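This report refers to the structure that appears directly beneath it.
Only one protein chain is missing from this complex, and each of the others stays in its spot.
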Amino acid sequence: MTDIQIGGAKRARRAYSFDEVAIAPSRRTRDPQEVSTTWTIDAYRFALPFIAAPMDSIVSPTSAQTLNDLGMLAALNLEGLWGRYADPSALLEEIKQLPEINVTSRMQEIYAAAPVDPDLVTHRVMQMKQAGVTVAVSVSPQRTADLAPRAATAGADIILIRGTTVSAEHVSGAGEPLNLKEFIHQLDVPVIVGGCATYQAALHLMRTGAAGVLVGFGGGSSMTTSDVLGVRVPMASAVADVAAARRDYLDESGGRYVHVVADGSMGQSGDIVRAFACGADAAMLGSVLARATDAPGGGAHWGAEAWHGQLPRGQRNVLTQVGTFAEVLNGPSTHAAGAMNIAGALRKAMATTGYSDLKEFQRVEMVVTA
Amino acid sequence: MTDIQIGGAKRARRAYSFDEVAIAPSRRTRDPQEVSTTWTIDAYRFALPFIAAPMDSIVSPTSAQTLNDLGMLAALNLEGLWGRYADPSALLEEIKQLPEINVTSRMQEIYAAAPVDPDLVTHRVMQMKQAGVTVAVSVSPQRTADLAPRAATAGADIILIRGTTVSAEHVSGAGEPLNLKEFIHQLDVPVIVGGCATYQAALHLMRTGAAGVLVGFGGGSSMTTSDVLGVRVPMASAVADVAAARRDYLDESGGRYVHVVADGSMGQSGDIVRAFACGADAAMLGSVLARATDAPGGGAHWGAEAWHGQLPRGQRNVLTQVGTFAEVLNGPSTHAAGAMNIAGALRKAMATTGYSDLKEFQRVEMVVTA
Amino acid sequence: MTDIQIGGAKRARRAYSFDEVAIAPSRRTRDPQEVSTTWTIDAYRFALPFIAAPMDSIVSPTSAQTLNDLGMLAALNLEGLWGRYADPSALLEEIKQLPEINVTSRMQEIYAAAPVDPDLVTHRVMQMKQAGVTVAVSVSPQRTADLAPRAATAGADIILIRGTTVSAEHVSGAGEPLNLKEFIHQLDVPVIVGGCATYQAALHLMRTGAAGVLVGFGGGSSMTTSDVLGVRVPMASAVADVAAARRDYLDESGGRYVHVVADGSMGQSGDIVRAFACGADAAMLGSVLARATDAPGGGAHWGAEAWHGQLPRGQRNVLTQVGTFAEVLNGPSTHAAGAMNIAGALRKAMATTGYSDLKEFQRVEMVVTA
Partner (left out) sequence: MTDIQIGGAKRARRAYSFDEVAIAPSRRTRDPQEVSTTWTIDAYRFALPFIAAPMDSIVSPTSAQTLNDLGMLAALNLEGLWGRYADPSALLEEIKQLPEINVTSRMQEIYAAAPVDPDLVTHRVMQMKQAGVTVAVSVSPQRTADLAPRAATAGADIILIRGTTVSAEHVSGAGEPLNLKEFIHQLDVPVIVGGCATYQAALHLMRTGAAGVLVGFGGGSSMTTSDVLGVRVPMASAVADVAAARRDYLDESGGRYVHVVADGSMGQSGDIVRAFACGADAAMLGSVLARATDAPGGGAHWGAEAWHGQLPRGQRNVLTQVGTFAEVLNGPSTHAAGAMNIAGALRKAMATTGYSDLKEFQRVEMVVTA
C-alpha cells in the first residue's frame, strides 16, 4: 500500500476495498468443468470454500445441515437466539417484521431477555452432530473460556472465536485475560479466530496455533463500525496483507499453513472472486446467503453487533429473496447481478483466467479501478 | 498504468475507464468537412469506423442492410434469435414488453426452446449476401468449429469469434480444444476475435492471424460481468494497452497491421471519441444503436450474456428511442447528450483538435479527470 | 499536473476541476473593506472583475446596461436572438416555457428561422452605445470576418471571438481561413478570444495580439461537450496552465500582459474565488447571472451550443431565481449556497486569506481535496 502523509507527522497507508479492484483475464482460458473449488482445512474437506457466517439470520441447526449437504461449512452462533431460546421461530419472524423505527431497541430487548443457556449450547451441538453435520460453532472472546470447551466436549468439529477485533494480546484489569495460545493448545478441535485486518495482528493470531484467521470486521452492508468507531480496513488490502502474514508464518513455523478467511464486504459473487484473488483460502458469507428462501431470517439479515446493549453497530437489513440455498450456491441463476450460482461464478472466473485451483488463482492478475 | 501495492505481495496496475479521460484541444483546429472517418479492414472500406454489435436488439438481416447502406459494418449473431427461429419478430416484441421481475428467466426459456439451426445459419448469410450487404457474422468460441466454416461457405465476408474472454491458449479436458491459429489459417475470410483486455492476451490473439481483435468484454450498461465474475478492465487503459500490442506485433510480424476494435462502455458519442483517442481503429457499438427507432429491439437492448442458462451476466435495458439509424449515425441531432449524429460528433472532435484522419487522431492529447 | 500512463504508450496529465480544489486561509487576515476587486483591461476599468457571458438568457441590450451600471462588463451575442429578431421577447418567454421533450428541436427552429441580420447587429451596438454602456459583443470564429468589423465601426468597445475551441492556426480547405493575427491587428478595438484550455493553445492565441483569452469551453451545467465530443479540460488546471502562458508570454513579448478570463464551471461564488486563486484576471459568468430576476431568460438558461442545427451540445436549464442582478452581485444575500453577493464573497475570501488585490490573490495557498 502506498504510504501517504495525512498531515504533519501523521502518515497512513492507502488501503483498497473490493469495489476498487478487479481481476483481469489474460492470455489463457480454461473449461469451467476443469476447475476445482475444493477447500481443505485440518481433517475437513469441502466442495465449496465458503463458511456461512454465525448470524441468526443465516445459520440455524436446520440450515447448517442444508448448507453442509451442499458442500460447505456453516457456523452456528452459540450466543445467538439458538443458544438462548429453545424455539426462537416466533422471534425470528418478529424481527423480520419490526418497523425501522424501533428495530434496534426491540432486538436489544429480545436478546437481553434470555441469557445464553449452557445446556442449550450443549444441546445445539449434539443436535447438529447427530444429524451428521460437520459442526462449526462461534463464540465471542468474552465467552470463549466458558463456552468453547463445552462445545468441544459436546462434539463440535471446528470452533470460531469471533469478535469485532480479536488480538493475541488482550489487556484487562478484570482478572486474567484469556491466553489464546494456551487455550487453543488445550482445545482438541481446530480454531478459527478473528477479525483482524493487518499483517501484524494476523501474524500474532497465527502464532496462537489457530487453524485459520478471519480477515475483516465481520460485515458489510449490515454493519456500521466505521460510522460508530471510526474503524475500517478496506478488505482487498486487508486480505492481501494477511495473506502475506500467512506466507511469512509458514516459513517461520517451518510449514504450518494457516487459512485466511475473508469475512465481510462480499455482497455479490464478484466480491467473493476478488477475495480469493487477493489471497483468501475461504470466504465467510453473510448477505449472499441471507437472500436464500430457506434462510432462517426469511430475507431479514443482522449480526450480533445489531443488538449490542450499549453500543449497537449494525442494522437489520431486509433483502430480496432470490432462490433456495441450493440455487444461490450452485444455480441455475435467474438473476444477473451476482446473487445466484456463486460457486458457478467463482468457477467461471477461474476458467476465464485460466486457473484450475484456488491456490493458483491467488496469483491472478488484478487491476485497481476508480 | 501506475503500479500499486494492494497489500502484502499483491500488486496491481491502476486502469482508467472512458469516464476518467478526455481529449484536450490544443493549438490547431480544422474544418469538420476536412476530416475523414473512413475505415479499411482487409479488402473492405467503410465510410464509418463502426461495427454494430452482434446483439439481437440491434442486428437483424434487415437492419444489417440499413446500417451497411449508411456506411458501416453490422455483425449478425448466428447463435441469436435469427439463428434459432425462422421469424423471431413476436419474440423480439415479447422481450421488449417483459416485466422486470421475470425478464431473465423468460429470456432463458426463449433462447433454450430452439437450438441453433445450421440450415437457418446458412440461410441468414445467403439472405444478407443476396441483398448486397457486406456480411459479418458472429459466433461464440464454443460453436466456432461448427458454425464458422458453414458461414464462410455460405458467403460471409467477415467472421467474428466473440466471447466474454477469448484466448489463444484454451485448456480443455473435453476433447481437443479449438486451435485458433490453424482454424483462422484455414478459413478463407478475415476473422475478428475477442474480447481481450491486456497487452499479452491481445498479442497472442494477433499471432493467430486475426485481422482484428475486440478489446473489452462486450458491453457496458447492459452487462454485469464485474458484479458476477469480479472481472473488469476499464476500457481506456485496455484499448491503449492493446494498441501497444498492435504496434509491437506490427514490428514482430514485419508489417501485419491488426485492427483494434473497442467493444463496450461507449454509451455516448464522447466515449466513442475517447476510444479512438486511446488507439482504437474501429468501435463496436451497442446501446447507441439500440436507441434507434428502426433497431429490431424496439428500444429494448440485451446481449447474449443476458440469457445464459446457468449464469446470466447481463440485463435487458429499455432505452429511450431518439431517431432513425440514419439520424443516430449522421444527424441532424435533436438531443444534447451524445446519442445522435455520432459520426458528426467524431468529426467535430477531430476537427476541434486539428486532426484529419483517425490514425493521426490516435495521437491526440488527453487528460485524466476525477 | 501529474503525468499518468493510461496504458501502452498513451500518457495523459491529471487535470483538476474547481470542485477538487479549495483555498486555505493561513496566518494573515484582513478587513473586507480593505480589499479591491477592480479590474482594468486596455482603457477600461471595472469595479467588478466579471464579464456576463454572451448568452441570450443573460445579456440583452437592456441587461447589459444594468450590469454595466453595477460595475461589470456584459457581452451581447451578435448571433443570438438580438441579432436575428427586432423584438425577441415572445421567443425568450416561449423558450422558458418549452417542455423538456422538444426543447432542443424547437430552439433549433427558432434560431434557424431568422438568420443573423447585419443591420440589426449594427443597430444593437449603437443602441447600447447610446445608452452609455461599455459595449462588448461576441461573435463566432465563423462569422468574425463579417460581423466584427461591422460591430467595431458601429462603436463596439471590446470584441469577443468565442467558440468551443478557437485556435490561432485553423486549417480549412474552403477558401482562406481567418488569419487571427492580421485580423486583430486591423481591428481598432481590443479583442478577447477563446476558448482554449492548454498552455500551448493559449500562448499561440496571445501571440495573435489578443487583449485577453477565454479559458474553458464556455459552460458548465448547461453544456454537454464532454458527453458529445469527449472534450473536457477541468478548469482549475486549465486556468493555472493558461496563467503560466501569460507569464511566459509577458517575458517573450517584452511586457504585454494578456488577461486570462475563466469561462465556465463557476456555478457558485466559491468556484469564482477558486478561478482567481488559480490565476484568472477575470471571470465570465453564466448560470450565476441567469438566476437573477431581471435576466432576460427569466430563470431559464442556455448557450449557443444548445441550438446548434446538426450537433447540439447544451441544454436549457431552468434555475431558481434568487434576486436582482444587484443582489446577486453585491448582496445582501439571503441564500446560503453561493448564489448571491458574489462580489462580497470574493472580497471576504480575499480578506480571510489576507490579500488586498486580485493580482496578489493569485498567489493564495490552495489544497486539493477528494
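So that you can tell them apart, the chains are marked A, B and C in the order they are listed, and the count of residues begins at 1 in each.
Assume a contact is a pair of C-beta atoms (placed from the backbone, for glycine too) under 8 Å apart; a residue touches a chain by one contact, two chains touch by 3 or more.
Note that the structure is a prediction, hence the values are computed from the model and not measured.
J.: With touch defined as in the header, list the contact partners of the absent chain among those displayed.
T.: Spelled out, the missing chain touches these shown chains: A, C.
J.: Among A:89, A:105 or A:130, which one touches the chain that has been omitted from the display?
T.: Within the whole complex, the residue contacting the unshown chain is A:105.
J.: For the chain left off this view, which of C:141, C:163 or C:279 is in contact with it?
T.: Counting the whole complex, the residue in contact with the absent chain is C:279.
J.: Among A:150, A:181 or A:232, which one is in touch with the chain left out?
T.: Per the contact definition at the top, the residue touching the missing chain is A:232.
J.: In the complete assembly, which of C:208, C:287 or C:352 touches the absent chain?
T.: C:352
J.: Since one chain isn't shown, list which residues of chain C touch it in the complete complex.
T.: On the chain C side, contact with the omitted chain comes from 1-2, 15-16, 21-31, 33-34, 199, 236-245, 247, 268-274, 277-279, 331-338, 341, 344-345, 348-349, 352-354, 356, 365-370.
J.: Just checking the interface: what residues of chain A touch the absent partner chain?
T.: 1, 4-10, 12-17, 19-20, 104-105, 108, 164-174, 196-198, 200-201, 203-204, 224-234, 237, 305-306, 309-315
Everything below uses one rule, namely that only the chains that are shown with their structure count from here on.
J.: If more than half of the interface residue numbers appear on both sides, call it same; otherwise different. Which is it for chain B and chain C?
T.: Shared-number fraction below one half, so different.
J.: Counting only Cα atoms for the centres, state how far chain B is from chain C in Å.
T.: 40
J.: Taking each chain's centre as the mean of its CA atoms, how far is chain A from chain C in angstrom?
T.: 56
J.: Would you pick out the residues of chain B that each touch at least 2 other chains?
T.: 1, 15-16, 237
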